[in-house]
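One chain of protein is taken out of this complex; the other chains stay put.
Coming up: subunit A.
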Amino acid sequence: MTLTEPSRALDEIKIGGMGASRKRVEDNRFIRGKGHYIDDVVLPGMLHMEILRSPVAHARIRSIDTSAAWDVPGVRLVLTGEMMATRNLAWMPTLSYDTQAVLATDKVRFQGQEVACVIADDPYIAKDACEAIVVEYEQLPVIVNPTQALAADAPIIRDDKQGQHDNVCFNWEVGDKDGTDRAFAEADVVSRIRMHYPRSHPSPLETCGSVADFDRATGKLTVYMTTQAPHIVRAAVALIAELPEHLIRIVSPDLGGGFGNKVPVYPGYVMSILASILTERPVKWIEDRTSNLISTGFGRDVYLTGEMALRQDGKILGVRMHTDSDHGAFFGDAQPSKFKIGLLHSAFSCYDIPTAHLTARGVYTNKAPGGVAYRCSFRVTEAMFFQERMVQAAAEDLGIDQAEFRRMNFVRDDDFPHRTPFGFLTDSGQYAKCLQVGLDAIDYEGFRREQAEAAKNGRLLGIGISCMTEPLGAGNSREYDILGIKMFDSAELRVHMTGKAILRTGAKTQGQGHETTWAQIVAHELGLPADDIVVEEGDTDTAPFGMGTYASRSTPVAGAAVAMAARKVRAKARKLAAHLLEVSEEDVEWELGRFYVRSAPDRGVTIQECAMAAYSNMPDGLEPGLEANAYYDPPNLTWPFGCYIVTVEVDPVTGVWDVLRVVAVDDCGVRINPMIVEGQIMGGLTEAYAMSSMQFITFDAEGNCIGSNFMDYLLPTAWETPGYELHEVVTPCPHHPIGAKGIGECATVGGPAAFVNAVMDALKGHGVRNVDMPLLPDRVHEALTTRADVSGAPPIRTDS
């Protein structure tokens, strides 16, 4: 296998191949307002669906009276849980082998749960009719955190489940308990920390929606829907609803962002499909912002108790972690691994630690279900945040500089492959080098001097570091599957006679720029200009089977399949070239875009000439045409590395903090399109800044969701988003065809701890070990004045 250097000869850059910062071709239509999103789908005779949601978090449903809704002119159908139940559709399975209510029958279990829906001639009528439905609720005690959920007298939220006598959703463990106990017995110092990673929401700017169109005459069901994984939806409909797979077509049009939010199957999709079957009309459902925020897949909401066994000289001997995760009313985590807590045990993969043990407990609460990987390989964000917060606390406990402490515990460059303390196998990286690039860029020593100087005037400066390697690219088919379907991916490349081509994959772009980068991989492999290749995804009738786009898996898996398909095309083109050049195949050499005779390099044919020959002048015995498909089952995950360093100044009077500088050093292996990579890193850092400074979904004691619109759930604007200084190190992935690793989520995963560590560094000496995210000014102020840790766990304090 040959690996490509990040910067190749000029001709490859000119054709938009690997390493070219080619402008995103999809932006041409997006910035002109010519994108085609779910709400742009308009079909003849289409009806509109609106969902009535529960205003309360936990209540028994005494009655639902829909008669007034039926009386509203223009109403075509009103659905309730009772009606769904007669079709065995009141409940549906989740990807985590639990069940979830489609429409509530017995109880509502979170605020915003789907209670009924109306299908009408237009969305205004549907909304009016929803308001006419009368529901009688008998309120029950509400649970909004694990402590309440685990209390002896806690009401059982999932009383629908046989044998469920408490609110525990799972207990799971991994690692070596005895070995870890021994490490703690031998430790000079044990460092401890507790924290909460708050509930967040991916908040794609386009909310979820669907247009279901069942054709009674042909029996065909077409569903346009906002999904990051159209083939999985088709598989689910075929396997669970037992509809014939060849008569199901799922189309995912342009997506206005996903970030994990568009992986699960939501009740709204199911209801729109049933409504179309019942009305024999297309039915459109477009979720509003509040519905998206209060009912669809959230991220995080995990509590950690972490302990590190340390030797006085700085060596980490062992790690112990316990997590309590809040899954809401239904265990709906959308993740493909066999591990109950996702990949949280990828924590500490970049450190050389002999032993570790993790116990994880999941609980049900009266909050929205459907945990998703909000821009992270599942729960890797929590893993790396906890890791880097624990590392900083340990360095402080030992009195060792935080950078030096990391350096001395890193896995060394010559230690690969490396078995992590929780059993993953990492394969490549230059961790110390990345850290050094970051430290040099921020002038670490210089900042420390500036910090000491400022302290003399009562100013609080801080610097935070976060380093991590994370597992991206689910995944190898041994450990990862969805509904038993293995996590491979696919590509299908068809070269037309004039040397233009169409590429289809089983992934689904939602802002990652596949239409641009996949063409660059083909350009790199075949020498066709990237502009001559059109990329198509998202229609299950035309795209090859694939597992979709999330968890930074597209380049590691689908991208590899693209390269492999292109190589198959090249292998066939070589036969055509030999025929055209009248030499044997062994005498043909390849250079970008051209085959030539080894002994006479001037005699050659271009890839375009081979393409024409495939349709007009093929040798005897060779199949016409020039196309290939490839299914790629990755041998391992890819392991990018990120080092993020942030400096801040905290106002000691108000607790307000400002970011001074942000330095990011990312090693994602070979970069296909550096500009897109940088864009993803900047986006990730912005999400990291958001989660650390302002963003969270919390609840009051009654289970009211605080964060149900963009006035309460904050997305940073260009106004307050800091500037970023980006650097790179390139360690190619040893098993990926083009040496690339995942990158889409690295900064989101690694970034938050850098911001929090910076603020905590500024607060050093104030008796505080942890302030929970988001570090709102009042929390920082409270830490400064009380000299105690500040918890952000719900319920929120209110006295109104």
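One rule holds for everything that comes next: contacts are C-beta pairs under 8 Å (C-beta built on N, C-alpha and C of every residue); 3 or more make two chains touch, one makes a residue touch a chain; residues count from 1.
The definition used in the following text is that contacts and distances are computed from a predicted model.
Colleague: Write down which listed name, "Glycosyl hydrolase", "MoaD/ThiS family protein", "Oligopeptide transport system permease protein OppB-like protein" or "Carbon-monoxide dehydrogenase medium subunit", is the UniProt protein name of the chain that is not shown.
Modeller: So the chain that does not appear here would be "Carbon-monoxide dehydrogenase medium subunit", according to UniProt.
Colleague: Using the touch definition from the top, which of A:V42, A:A152 or A:M711 touches the missing chain?
Modeller: Touching the chain that is not displayed is residue A:M711.
Colleague: Which of these touches the unseen chain: A:A68, A:V656, A:M675 or A:A701?
Modeller: For the chain that is not drawn, the touching residue is A:V656.
Colleague: From the listed residues A:S67, A:T542 or A:T798, report the one that touches the chain absent from this view.
Modeller: Of these options, the touching residue for the absent chain is A:T798.
Colleague: For review purposes, identify every residue of subunit A that touches the missing chain, sorted by number.
Modeller: Touch with the absent chain occurs at residues 50, 123-124, 127-128, 131, 288-290, 653-656, 693-694, 698, 706-707, 709, 711-712, 714, 716-717, 719-720, 776-778, 781-782, 796-800.
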